[in-house]
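Shown here: the complex without one of its protein chains, the others still in place.
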Amino acid sequence: MATVAWLQLRQMLAGKKVWMLTIFLLLPAGLSALIAAAGEWRGGEEEELLKAIYLFMVYPQAVCLLLALLYGTSLLNAELEEKTITYLFTRPVPRWKVFLGKYAALVPWLAAPSLASLTGSWLLLGRPGGAALLGGMALAVLGSVAVYGAIFGLVGVVFRTRTLVIGVLYAVIFEFFLSFLPAVVSALSVTHYLRSVVLKVTDLEVPEEVLVIVGNASLLESAGVLGAIALAAVGLASFVCTRREYVVAEQL
Amino acid sequence: MPIFELGYRHWEGALTPAWKRWATITRAGVALAFRSKVLRRLLFLAWAPLLYFGPLFFAVGYVTDPARGVRGSDWASFARAFLGTELANRFMNDPASLRPHVWSAIFSHFFMYSQGFLTFLVLTIVAPPLISQDVRSKAFLLYFSKPITRVEYLLGKAGTALFCVSLVSLLPGVVLYAVSIALSPSMAVLADTFVTLPRILTASLVVALPGTLLVLAFSSLTSDGRYATFAWIGVWMLGEMFFRILEQVPGLQGSGWLFLPSIREASNAVIGGVFEVDQVVALADRLNASGRSQIRAMLHSPYSPAAALVYLLGLAGLSLAVLYRRISAPMRV
Partner (left out) sequence: MPNLIEARSLTKLYGVVIGVNDVTLDLPPGVRGLLGPNGAGKSTFLKLITGQLRPTEGEVRVFGEVPWNNPGLFRRIGFCPEQDAFYDFLTGLEFVTALARMGGLPAGEARRRAEETLRRVGAADYMNRKIGGYSKGMRQRTKVAQALVHDPALFILDEPLTGTDPIGRHDLIELVKRLGAEGKSILISSHVLHEVQAMTEEFLLIYGGRVLASGNVHEIRGLMNEYPHRITLRCENGRALAHVLLRDLPVSGVELDEAAGTVAVHTRDPQGFYAGLPDVALRAGARIREVLSQDDNLDAVFRYLVTRD
């Protein structure tokens, strides 16, 4: 499994996806610099809250989600398209371990530069919320990468084609629409629990009407649900890839 | 008995003129794209907005017919719901001078929202594999071993995407115009609104061309269409998010360049300029007691159409440069 993870890391380092990763992580930092140069928003605690919302929307909710979509859906599909999957599946390594090894490489690969970009943005914005907010956001980034990576890895295993479109549909419906509804249904989104993690770790003053939308699950509940989603997605993906046939298209 | 020659026979007839050859690439690309069930269903859905706008044009025509006393009718309410009460009442009193503006408002809404989003979807489905598949299969060797120039190749590929996009923007727009004429009280409406057709053409081009060239540029940069799709979706989603964030920053509000991250906002600004919606917005604002009309919220863009147009042209030009360079790559030593 460690060799599979090493192979996956080398794969992600090679090729043009690295440029996309770099651009996707530099853009938010650039935006943060622009916002910092524009001066104060509203001052005081309201400014801290707005900057926290900004950091959350950009990092765990947008950039990490999109990067997990790109890399997660192609964990096995890229091997199938490149026809290298034969090498992985004709080795004395169970298929579920192959998938797990790839997922294990994906999480740190996305988390490390995301955390670096987040830290840069936090510094550029004048350290809003202090170390507690940075810590909370970092946990949310880690959670986002781990959970979305698992979900989109599952999407990539279950659906052979149109994985990006399906992933975007999931993101738009669950993570961008349902998660903002002030109703029980928002608990169906990963974002709901990521937001709760940030709220519990930091000491931001959030108005009651905003709290209804943002979510107020306990830290334990949030961590438990996020962990369960990731485990379930990885488990299901491992099961599916063990049972499924992967036929490489014959060369003409 | 003579022995017949069954070997290769050279074509003795006229060859297709060079300026038409790009159409072969477009035809092949369109045939391939239409194999997608998702695209066919989407093209079918693209006509759904006409179920709203068609009746809206009927309502707008119906309530201005002097032969009918319909100020209190459901159609009048429908027209008021879109235009706002004050503007709709003024329009019913003076239809001749206000008809071009009201039609402009409706068509600009049509292109800004429903057809703009459908264009994004169609480009997402059709365009990313157009060049990336050729990169993967090294098809450039096949293309450029025929008497086809790089410009013709680009025209052919762009033609594929633009054809599909025109089925959700230009064609429904033209049909809507025809329907609106047909549902108007008299043919005199044609004289009032003859500028609408060239505006429809221009708006379709604004909606389609920069996005098409951008996604083709992404397609030329990779051998895997998925990455081009992702880059296109990412530019749209992140761009839109960044735009909305920037609009909330007090120190940046009012800046004329805020639309830059959002292709949608830039396109809407240009569409608003093409249909001159600011005139009808200004009139509606004057008529509204609060000074800010309903139609302002729907159609007004605070950004300069000229600046947005320059931006979109620049984006198109940059995409074209990337495309040309990428297509030339196999021929560079």
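The first chain written gets the first letter, and so on, giving A and B; residue counts start at 1 in each chain.
Operating definition for what follows: a contact is a pair of C-beta atoms (placed from the backbone, for glycine too) under 8 Å apart; a residue touches a chain by one contact, two chains touch by 3 or more.
From a predicted model like this one, the values you see are computed outputs, not experimental measurements.
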**Request:** Give me the visible chains that the unshown chain touches, in label order.
**Result:** A
**Complete:** Touch rule applied to chain A and the missing chain gives residues 3-4, 6-7, 10-11, 13-15, 82-84, 86-95, 242-243, 245-248, 250-251
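The rule is simple: only the chains that are shown with their structure count from here on.
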**Prompt:** With chain centres defined as C-alpha means, what is the inter-centre distance between chain A and chain B in Å?
**Reply:** 33
**Residue ranges of chain A in contact with chain B within the complex** = 16-17, 20, 24, 27, 31, 34-35, 38-42, 50, 54, 57-58, 62-63, 66, 69-70, 73-74, 78, 81, 162-165, 168
**Request:** Quick one: which bits of chain B touch chain A in the complex? Just the residue numbers, please.
**Result:** 38, 124-125, 221-222, 224, 226-227, 229-231, 233-234, 237-238, 241-242, 245-246, 248-252
